[in-house]
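For this view, one protein chain was removed and the others were kept in their places.
Coming up: chain A.
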């Protein structure tokens, strides 16, 4: 199998995949901006004591929208991890639905306020997220892909994880399993070079995670995760490969974690000032906005409108959800089992 490929938007794709239209690029930008405002709002709600914890996607937005764009939400499966705020929005989750999770409201569609924000199962898309025990989602994804293979479906499973998760046994075992059975699964790593405070150099003895794919018998691709076009192309190639029955792909998208690990963290304790400062140039919203303007796809005033609309949308969602009720304690025993057994009740 091939060694690592290095993709950037300057490299033409070898496949016949569709290029992103200017219109779609602007749409992706719109989603990213909405995600950014909502993400900032959640952080604020944490500071107000209303949201217990949040992990931000700031810095990961481009890679998340571009990857989803290359898939088919009407049939594909998504096993996301806790940082995939933007991916959730790209898959059609409304800001209200997101906030219900963060504020642990009764109508949280993912987990009925039983589990961390964004964790649980999506009511419309085939998406689930139980990733907060790191890397558990990877073997599960191999199983979802195995089910498609056995059923003869051409759906693809995309499983997301961080660089930190790559050190777990689950990750190795899942990739090995998927390689053996040539499963239609894409292992998508959002490498922000940190597992909380532990830098990549203390997590692995290699520079590129994608190079590990060779050991499992499938291709590994490294891509600039701030580059929407490059991520889209890389994912499209992996999706085609999986649908054609050729097996898994490992994609490593390099991104920046613009904020601390979670609302509980202060990254100035372990990141140098230079490391933090250099991230500004790699802010995906800035990168895409400049690209759109360079290509005359977006004017300054259109950009302002996108920002204003996002801000307004977030305000409306916040007001709505803030006023909604929390789950009542009478529901405490609901969903432990399907109702059989004693459901855990005493």
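Simple rule for what comes next: a residue touches a chain if its C-beta (ideal position, glycine included) is under 8 Å from a C-beta of that chain, and two chains touch if they have at least 3 such contacts; residues count from 1.
Heads up, the rule we're going with is that contacts and distances are computed from a predicted model.
Participant: Out of "Sugar ABC transporter ATP-binding protein", "Alpha-ketoacid dehydrogenase subunit beta", "Oxidoreductase" or "Maltose/maltodextrin transport system permease protein MalG", flag the one the UniProt entry gives for the chain missing from this complex.
Facilitator: This omitted chain is identified in its UniProt record as "Alpha-ketoacid dehydrogenase subunit beta".
Participant: Quick one: which of A:165, A:189 or A:255 touches the chain that's been left out?
Facilitator: A:165
Participant: Going by the contact rule already stated, which one of A:66, A:135 or A:258 would touch the omitted chain in the full complex?
Facilitator: Looking across A:66, A:135 or A:258, the contact with the absent chain belongs to A:135.
Participant: Thinking of the whole complex, not just what is shown, which of A:44, A:125 or A:198 touches the missing chain?
Facilitator: The one listed residue touching the chain not shown is A:198.
Participant: Looking at the whole complex, which of A:119, A:212 or A:241 touches the chain that is not displayed?
Facilitator: Once the missing chain is taken into account, the touching residue is A:119.
Participant: Which residue among A:151, A:269 or A:294 touches the omitted chain?
Facilitator: Once the missing chain is taken into account, the touching residue is A:269.
Participant: Write the list of chain A residues that the hidden chain touches.
Facilitator: Within chain A, the residues that touch the unshown chain are 52-53, 104, 111, 113-116, 119, 130, 132-135, 164-165, 167-169, 195-198, 202-204, 269-270, 326-327, 329, 331-333, 336, 344-346.
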